[in-house]
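If you scroll down you'll find the structure; I have some questions about it.
Entry: chain A
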Amino acid sequence: MGILEVKDVGKRFGGLKALSDVNLSVAENTCHAIIGPNGAGKSTLLNCLVGKLIPDTGSVMFDGQSVLGRSPHEINQMGISRVFQTPEIFSDLSVMENMMIPLFARRDGAYRLHAYHSVLSEAELVTKAEQMLADVNMLDKRNMHTASMSRGDKRRLEMAMCLIQEPKLLLLDEPTAGMARADTNNTIDLLKQIKDSRNITIAIIEHDMHVVFSLADRITVLAQGTPLVEDVPEKIKGHPKVKEAYLGETAHA
Partner candidate 1 sequence: ASHSGFTNAPGDSTVTLGFNVPQSGPYADEGADELRAYELAVEHLNGGGDGGMMGTFSSKVLDGTGILGRKVEYVTGDTQTKSDAARASAKSMIEKDGAIMITGGSSSGVAVAVQGLCQEAGVIFMAGLTHSNDTTGKDKKANGFRHFFNGYMSAAALAPVLEGLYGNDRKAYHLTADYTWGWTQQESIAAATEALGWETVNNVLTPLAATDFSSYIAPVLDSGADVLVLNHYGGNMVNSLTNAVQFGLRNKQVNGKNFEIVVPLFSRLMARGAGENIKGIVGSTNWHWSLQDEGSKAFVKSFGTKYGFPPSQAAHTCYVQTLLYADAVTRAGSFNPCAVVEALEGFEFDGMGNGPTLYRAEDHQCFKDVLVVRGKENPTSEFDLLEVVEVTPAAQVTYSPDNPMFAGGQLGSCNPGA
Partner candidate 2 sequence: MNVRPDFSKNANHAETAPAFLSVWDMHSYYGESYIVQGISFNVHEGEILALLGRNGAGKTTTLRSIARLDDPQVNKGEIWLDHQPLHRMKSHQASVAGLGLVPEDRRIIPGLTVEENLQLAQITPPIGWSLERLYDLFPRLGERRKQEGVTLSGGEQQMLAIARALARDIKVLLLDEPYEGLAPVIVDEIEKTLRLIKEQGMTTILVEQNAVRALQLADRAVILDTGSIVFDGSAAEVLENEGLRAEYLAI
């Protein structure tokens, strides 16, 4: 029994069947990649896991509990963090403040009125945030205003914000899109290290096959809203159906 169990999930948008009969089981402490053509329903599936969308049919169990019907913040409190396809960060806040908010959320739960504390008296959290920033190579930007950062930086920041929450399950929607090769490689290393050292389960959507094949323990290929195949990376690489629907001829991993 995996930490995340998706059973028979289906989702329609008007006449469009975005997802149908999706079954997925992610084992604890593994990295599970979801790939598939554009518009296959990958992001939709992710949205169903985090409470942004409610599936029409099926069930989603996380850590033995159903996530359906819970609001996004409750699901996050259960231990699921998500990185978005277009970075969602607090663009009026500094990098450091962006890091502090998830730390507070993790420590205090969904709501706690700390109206009289000073942020700066939380030395322990500050150290933690700095540590994390160092891990993603952003410590030098700690006081920067995030609105003026380049997009690659925003992505890394968002990832750091999610990681610092020490989630049980980390959902990544194309985390390296738009990242320079060097940073992509850093990210791969970072995720690998995290998975090993922190007991994290990762579900990742990615079109960069280099990333997918370096990280994934298992891969699900989604096409037109249904899983096409699910297997270990080696099998997927050569899979003819996958080649045709997704990888194409020139795909070099």
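Selection rule, in plain terms: all candidates are chains of the complex that A comes from, given by their letters.
By definition in this document, contacts are C-beta pairs under 8 Å (C-beta built on N, C-alpha and C of every residue); 3 or more make two chains touch, one makes a residue touch a chain; residues count from 1.
Bear in mind the structure is a predicted one, so any value in this text is a computation, not a measurement.
Listed candidates 1 or 2 all sit in this complex, but the one touching chain A is 2.
Listed in rising order, the residues of chain A touching candidate 2 in the complex are 13, 16, 36-40, 42-44, 85-86, 148, 150-153, 174, 177-185, 207, 209, 245-251.
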